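Before any comments, here is the structure.
Every protein chain but one is kept in place in this view of the complex.
Naming follows writing order (A and B), and every chain is counted from residue 1.
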Amino acid sequence: MTIEHQERRRAFGFVTPALIWTCAFFLVPFAVMVLLSLAHLEGREIIQTYDLDNYVKIFTEPSLFKGIVVSLEITLIVTVISILLAWPLAWIIATQVPQRYQRLAIMLAVLPFWTSYVVRSYAWALVLGQNGVVMQALIGIGILDEPIQIMATRAATIIGFVHFFVMLLTLTIYSNLIQLSPNYARAAADLGASGWNTLRLVILPLTLPGIMTGAFLTFVLCIGDYITPQILGGNNELTMPQLIMLQLGRRGDFPMASALSVILMMLVTLAYAATARWLKMERV
Amino acid sequence: MTADVSLQSIDQYFGDFQALENINLHFDAGEFVVLLGPSGCGKSTLLFILGGFLAPTSGQVLIGGEDMSRVAPKDRPTTTMFQDYALFPHMSLRDNVGFGLRMRGQSRKARHDRADEMLDLVGLLDKANHKPHELSGGQRQRVALARALAVDPEVLLLDEPLGALDLKLRRQMQEELKAIQRKVGTTFVHVTHDQEEAMAIADRIVVMNHGKVEDAGPPEDVYLRPKTLFAANFMGDLNRLSAAQPARVGDYIECVRPENIGPAGEVALGDAILENAAFFGTYHRCHFQVLDEVKTSYVAHLPIGELPQVGDTVSLFASNVVTLEVTE
Partner (left out) sequence: MRILSWAYLAAIFVFIFLPVVVLVLFSFQDSRLPIPPFDGPTLKWYATVLADRNMMEALANSLLVALISAAIALLLGFFAAQGLSRVKLPGSVLMRGVLIAPMTVSYLIIALGLLTVFNNLGFRPSLWTTGIGHVVINVPLCFAILFAAMGDHQKNAERAARDLGASELQVVFLVSAPMLKPALLAAYFLAVTFSWDEFIIAFLLTRFDVTLPVEIWSMLRSGLSPATNAIGSLVFLVSIAILIILELTVFRKSKS
């Protein structure tokens, strides 16, 4: 046996436990779920069949199909707003804040990460409620005469999501920005570009990897999240995760929940395909 | 400790690519050997085969007469000094140097004594408790040397150890390496692409190209009497005599080094005009053009103070002319 063979066998030995764990508790359950999505619920029995009835139902029954539309709409709006808010923040911290305070500034910008996710949504419910701080302040200044309804609407869900994902995107874009050589901006200025043109034509395109990595993560986490829409958005319009939980809770309809999950998974795969050329998942 | 090294018919393939072709070499015990060649010539591959990090596709490695071809690095009487030193950043210099002895189960006292002895040898005893990141490049290089020598190997392998140092420090470290090697008597096999470094430290130079040995021998032989045109070119500048037509593969051509051209010598080159000259500190580098039909030009290194005026005509002679076959 050669030295390379020994090395390889040893390396395989190192990787195997993690692979076994991931296969047993991730790949296999996922495969089982895909099979289950082809089955039927009859009464309280699950009958394993192999047809696409569940999928057909999702696309024909308005209450289910609307879930896909609502989820996609919310996710896209959240992703776009978060990028628009996070990019300037990351840029200001990377270029306007003095070097020695940057680490502090970025840590402050993501500090609310360290509250519990459930508690953070709850806190937004407090802030946005009829008698919450925001309404009271707006009435106090005289912008509003009486409180308007934000809680239990799509707006509340979007605000809660944007809060979380602005922090996430600020991190990915900031780490992209500080890796750029300052000579890019110098070269652009040297060649006659204005500050605005330097930003638009040079710096912005160079941060695309950071933006896309953050956008993909935002998409994945946002479209699959149950907590924020459930606490802030209420039951007026349901997102896909809410529908999945509904299938499980009300009737124990695992096949339908599985079918919805498979579709959710496909949407994520599409988002991955769209952003793949900018992503370096190992670096996340 | 020291031992001789034999490489017998070594071939190395990476997939379809042949990295080494029929390497046969013998190094005496206690020799300072330099493997010299351009990047990609196979010299580092050969070093890794010696160290046990690669098993040759075929052929044998004998160290002290024993077949080591398939023995793991840790069981060989060799240690390697790596290109980036690979010092352990979380350990003090003493712990770094004592690491090999710790692996051999020596007591703390014994390995500290030995580590201090080795640090003293490289002049860093006062920094024994420091961490590697507190050192300069040259100092790290010395620690790596001390660590590799602490386990008393029979053969020490050095993979371009001076490559990361600046020129002045490199020259200084060359002398130190040579002095330490004389002191410990271990066989050193050193890889570099710098021919001046090779000549400065080697007892024996092995010139390699495209996975083959072009030439091997003492520095004077390789420089003055190279066996191949590649070796001759790699060791320094070369003039071709009477270059009436372009050389073709298989031709034999006569070559001479710039310092062997001058106003006196064994072979007359004819009258030539000095076209320009540059001062290089220890010599003048001069371009001459011979007054014949084809206007052959030569580069000559003339001693300080013996420079004709630019435009003057001089009779040129050459000595130490070698005849070499054109192979590519």
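What we mean here is this: contacts are C-beta pairs under 8 Å (C-beta built on N, C-alpha and C of every residue); 3 or more make two chains touch, one makes a residue touch a chain.
Because the structure is a prediction, the values reported are computed rather than measured.
Chemist: Which of the visible chains would the unseen chain be in contact with across the whole complex?
Modeler: For the complete complex, the undisplayed chain touches A, B.
Chemist: Of the residues A:I92, A:A187 or A:L201, I need the one that contacts the missing chain.
Modeler: Of these options, the touching residue for the absent chain is A:I92.
Chemist: Of A:L38, A:V70, A:I83 or A:V166, which sits in contact with the chain we cannot see?
Modeler: Once the missing chain is taken into account, the touching residue is A:V166.
Chemist: Please identify which residue in B:G100, B:P161, B:P219 or B:P258 touches the non-displayed chain.
Modeler: Spelled out, the listed residue whose C-beta touches the missing chain is B:G100.
Chemist: I'm checking contacts with the chain that's been left out. Which of A:A185, A:I203 or A:I223 qualifies?
Modeler: Of these options, the touching residue for the absent chain is A:I223.
Chemist: Just one of A:L38, A:A109 or A:I150 touches the chain that is missing; which is it?
Modeler: Spelled out, the listed residue whose C-beta touches the missing chain is A:A109.
Chemist: For subunit A, which residues lie in contact with the unshown chain of the complex?
Modeler: Here the touching residues of subunit A are 4, 7-8, 10-15, 17-19, 21-23, 25-30, 32-33, 36, 85, 88-89, 92-93, 96-97, 107-109, 111-112, 114-120, 122-127, 129, 131-133, 136, 163, 166-167, 195, 220-221, 223-227, 231, 241, 244-245, 248, 254, 257-258, 261, 264-265, 268, 272, 281-284.
Chemist: Taking the full complex into account, what residues of subunit B touch the chain not shown?
Modeler: So the residues of subunit B touching the unseen chain are 51-53, 72-74, 78-80, 82-84, 86-91, 99-100, 103-104, 147, 151.
One rule holds in what follows: only the chains that are shown with their structure count from here on.
Chemist: Find the geometric centre of each of subunit A and subunit B from their Cα atoms only, then give the gap between the two centres in Å, rounded to an integer.
Modeler: The computed centroid separation for subunit A versus subunit B comes out at 57 Å.
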